[in-house]
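Have a look at the structure that comes next, please.
Missing here is one protein chain; the remaining ones are kept as they sit in the complex.
Presenting subunit A:
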Amino acid sequence: MAAAAAGSGTPREEEGSSGEAAAPQPQAPTSAPGARLSRLPLARVKALVKADPDVTLAGQEAIFILARAAELFVETIAKDAYCCAQQGKRKTLQRRDLDNAIEAVDEFAFLEGTLD
């Protein structure tokens, strides 16, 4: 990394590669920091999948989609819970908002009794 502004200590220059970031990077450049395909670590998702005794194998794509679905789920339930908090004119989401959302939304029925 080329040291642009001298922040701390002596500015170092990387030898070998010329000034700008011309070093070959194996990763494809992402346009925006939030544009990554999935934020949840696939390894943890894989561990959850493997916890199911009935599951033999899961393909990489399946793990990826599960991770992405879990993210969408978190967004969804957070937004739904927020609606309840808004009604109480609060700006902090509380556990009870979540419980209310779970009771109110049919799709969250599978969560009943699992969060205690």
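Note that contacts are C-beta pairs under 8 Å (C-beta built on N, C-alpha and C of every residue); 3 or more make two chains touch, one makes a residue touch a chain; residues count from 1.
FYI, contacts and distances are computed from a predicted model.
The protein name that UniProt records for the chain not on display, among "DNA polymerase epsilon subunit 3", "Protein-serine/threonine kinase", "Cytoplasmic tRNA 2-thiolation protein 1" or "Golgin subfamily A member 7", is "DNA polymerase epsilon subunit 3". Listed by residue number, the positions of subunit A touching the unshown chain are 26, 28, 34, 37-41, 44-45, 47-49, 51-52, 54-62, 64-66, 68-79, 81-82, 85, 91-95, 97-98, 102, 106-108, 110-111, 114-115.
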